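Can you keep this structure in mind? I'll have questions shortly.
Every protein chain except one is present and positioned as in the full complex.
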Amino acid sequence: MPGGKQKQIEQAADLRVQSQIGEEERFRDLMRRMARENKTAVFSFFLIILMTLAAILAPNLTPYDENSMDLMHRLSPPSAEHLLGTDEGGRDELTRLLYGARVSLLIGVVPTLLSLILGSALGVLAGYRGGITDVIIMRAADVTLAFPSMLLAMVIMYSLGGGLVNVFLTLTLVNWANVARVVRSQTLKLKNSEFVEAARIIGVSEGKIMRRHILSNCLPTLLVLFTLNVPESILTESSLSFLGLGIQPPNASWGLMINTGRQYLYNAPWLCFVPGAAIMLVVLAFNFLGNGLLDVLDPRQKKQ
Amino acid sequence: MEQKTLDVRSLTVCIQTMKGMIRPVNDVSLEVPRGGIVGIVGESGCGKSMTARAVMGLIRYPGKVTGGSVYLEGREITSLPEKERRKLRGAEISMIFQEPMTSLNPVMKVGKQVEEAVLLHTNCSKEEARAKTLDIFREVEIPEAEARYNCYPHQLSGGLRQRVMIAMAAVCRPKLLIADEPTTALDVTVEAQILKLLERLRDAGTGVLLISHSLGIIARVCDYVYVMYAGQIVEQAETEVIFDRPAHPYTRGLLRSVVSLREGAGTLETIPGVVPNLLRLPAGCSFSLRCGMCTERCEKDAPRLLETEPGHKVRCFLAEKEGVR
Amino acid sequence: MKQKIAQRSVQAVIVLIGVVLLTFVMLRIVPGNPIETMMGEHADAATVARMTAEMGLDQPLHRQFFRYLFSVVRGDFGTSYSLGKPVSLLIQSAFGNTLKLALFAALFAWTLGITCGLICAVSKNRLPDRLFMGFSLLGISLPVFMAAMFLQYIFAFKLHWLPISGTDSWKCFILPAIALGWNSAGQVAQMTRTALLETLAEDYIETARAKGLGNAGVLLSHALRNAMLPVLTMMTIQFSSLLSGAVITETVFSINGIGRLMVQAISGRDIPLLQGTSLLATSVVILGSLLADCLYSVLDPRIREES
Partner (left out) sequence: MSGCLLEARELTKEFPAAGKKRIHAVSGVSLKIREGETLGLVGESGCGKSTLGKLMIGALKPDAGEVFFRGKNIIAMTEREFKPLRKELQLVFQDPYASLDPRMTVRDLVAEPIETWGLCANRKETTLRVQDLLRAVEIPEEFLCRYPHQFSGGQRQRIGIARAIAADPSFIVCDEPVSALDVSVQNQILNLLKALKASRKLTFLFISHDLSVVRYLADRVCVMFLGKVCEIGPTEEVYLHPRHPYTRFLLDAVPVPDPSQRGKEIRLLKGEPPSPADPPSGCRFCTRCPYAAARCAAEDPELRDLGGVQAACHFADKAFSV
């Protein structure tokens, strides 16, 4: 997660807690407002849907098989037959790209969801319980955050070994701390907010307060974290695969495609730049969407 | 004729919002005589702060002054270029705000913040500016002025911060001081001190435009009062007149709903309903929805501000009739 | 304030010990004996056993850990399995290159980022703002390796303006620094914009205007200093993301730096080297955040008071 963003998410969340002002506080209204004001975000949203569909329907969209080699047509440049050319094994690049999208999108979404669940559970617990629970959880988060994310991912991948499931695990372990920190800081604010105090005075039990009043008020923030963490996961995985530490062949993620294409950078540059462009497009779309959400959920924007 | 410090004529401010155009200040005319305290009173959202900002020239996008003129000692200032306007701000007109907690720069020593105004508007050296700052600190009764000069805002109490704000506003001896709810965030005992300070400035010849929601404050210090409702002035008169014979139903309602300190009552008077949304103002009189004496005419036509007796103007059809009679 | 810094330092040391423990455990749970992996198939059982004992790998894990911790405190990071040299020596020779790369990249990122951020904030929601913000998002979304390869392909391979790889002259660092700084520039730009816009909406800005200051005056004497405070704290995260990016950039441009050393350590299953480099990288991040904290409390009188 880009550092500045995290800060902004935290601040926006804090402000939402402090000032439940405004007329359009409901989520549905906010989404409508975003749709109205931020066309880029809407466009990005549909782009993401489109890419997801393309990934799911990959077998129906291309006549070629993902893994069938055709050594006669190695490294052929883009043509009518192979729209994006072929790779070093003569496989159709477009087909590989579509199938790679499955892996890459999965890698974006699954570990992000896992880290959100883990991070928000630990964050709420740390923030609400305080004391020793808080110290232990937050020190663990500090240790995680002390690592440059790439380095932590490399170390974990090294000890777990390659493969899809391990990539999921690794990215979850890399990302949870950020989520926990944001959720904790929001929980601290919510815990002292009047409506939580009101619930406590009414006699609502702690577990119910955490679920009903705190976690549900964290949801918009979690949504922003989700949209901004997905591209981060995709980027980290592609970097890992680029170093040969991520997905193992014959599975294809976009990062891995770039890794293999790199050897042919000078005679078949499309093998690098096509999946690279795909990564960029997806990441950009998620970032635009996430920023749109953040803007619309940030009460400061409304003030002006 | 009495010398006027401020003369505002038909000032209108528009804001283009997502849901349409609103007029938080609608055709407002007011005057502040030299050495007088004039009050604007109204509930939240009635446009009193916006009027003050428009006079200062501090309306920012998406708000816009769309009409009217402001004369400062006979000189029209709304048509001045921004650069000229800026020279007036802080020197000839200055303003203090409601929240002394957030109105001072947190990372700058308070002395420097006051000094900045001096350096901006006079050609004096740093030493002279510092001396002036310390003088004004003593004048607004900041104890241990030298020590306070080097304090940061968070080290001062609310009352002291408001004094610093007043010092900053008064340091260049402005002709007009606009005080936007200067005591709302303060305790009553401190409030009384700050009001005293404003009276002292008035005695020194500064015209003061005091904005408040509290009739008590208005009664205590103002000579003349404007009552605002939904962006318009609905009644204006000398303070005694307003409290003695209010003519507009809204003013009457406001006065009746003041809870008395002196005697307990059975049930409190209220004005039914809430302040209307500026986007959905009624077609006729803007107060018609909450008015107990609303007639058919009130719902259709908007009344004008008419003089019922010398110095007493009311925006109400009922008062018009009385005036004729 | 001193007390607060001391407190934060203690915290930093605790985190650092946590880091050592985490890397230690992570690297020891790898299946297989590292000595066997290192020596390959030719190793006979006796030699492996001797080497294992020599390196203390036959001892219980907690004793190994404390042994390592003590030697680290003494400045001894062990000997690299794959390169046969002391880890501290390897790190020493690589650190200079990474430092140069990171400094160039940071310089690039901060100048570009802050300038863009300022332009955006001042022209909020108008064309320059939209343009530069789109640009900065592009920066954030571009994977470091793509930027690196793209720059290398265009400016070194096609145009021959700059060297493809190496560390021989300062010219060699231009492309890697841009590739590495690109990402951070986007982040800095966004942060600067947000922080400045937020500051400009504060009440004391209104006071400054009421005082008679113009746009430039307000910006210079009131808004910038307050806005730069949160931007400064970003330095922490910048250290971290620059180091992450350095791993990739150094690989692409064949720069002998810490990042490349890490990649080598991983491909050579070289535990002491990996541990040493990780420790260095995390220390830099932790130090960076400590520095940012100190700076913040120097610049913000409210925090200076707190302790």
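We just call them A, B and C in the order they show up, numbering each chain from 1.
Here is the rule we go by: contacts are C-beta pairs under 8 Å (C-beta built on N, C-alpha and C of every residue); 3 or more make two chains touch, one makes a residue touch a chain.
Since the model is a prediction, treat every value here as computed from it, not as a measurement.
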item	value
Per the touch definition above, residue among B:254, B:278, B:291 or B:319 touching the missing chain	B:254
Touch criterion as defined above, residue of A:65, A:81 or A:197 at the omitted chain	A:197
Absent-chain contact - pick from B:91, B:217, B:247 or B:316	B:217
Subunit A residues that touch the omitted chain in the full complex	18-26, 193-195, 197-205, 212-213, 216-217
Interface with the unshown chain - residue positions in subunit B	43-44, 143, 157, 159-160, 187-193, 195-196, 213-221, 239-240, 242-244, 253-255, 257-265, 267-271, 274-275
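Just so we're on the same page, only the chains that are shown with their structure count from here on.
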item	value
Chain pair, B-C or A-C, that carries the greater number of C-beta contacts	A-C
Rounded Å distance between subunit B and subunit C, as computed from the means of their C-alpha atoms	53
Gap in Å, rounded to a whole number, between the CA centres of subunit C and subunit A	21
Sites on subunit C at which at least two other chains make contact	none
Residue ranges of subunit A in contact with subunit C within the complex	2-8, 11, 40, 139-140, 142-143, 145-151, 154-156, 158-159, 231, 235, 238-239, 242-245, 258, 262, 265-266, 269, 272-273, 276, 279-280, 283-284, 287-288, 291, 300, 303-304
Residues of subunit B that touch subunit C when the two form their complex	56, 58, 82-83, 86-91, 94-95, 97, 99, 102-108, 116-117, 120-121, 152, 154-155, 165, 168-169
Of subunit C, residues touching subunit A in the complex	11, 14-16, 18-19, 22-23, 26-27, 29-30, 134, 137-138, 140-146, 149-150, 152-153, 157, 186-188, 190-191, 194, 197-198, 201, 230-231, 233-234, 236-241, 243-245, 247-248, 251, 262-263, 266-267, 274, 278, 281-282, 285-286
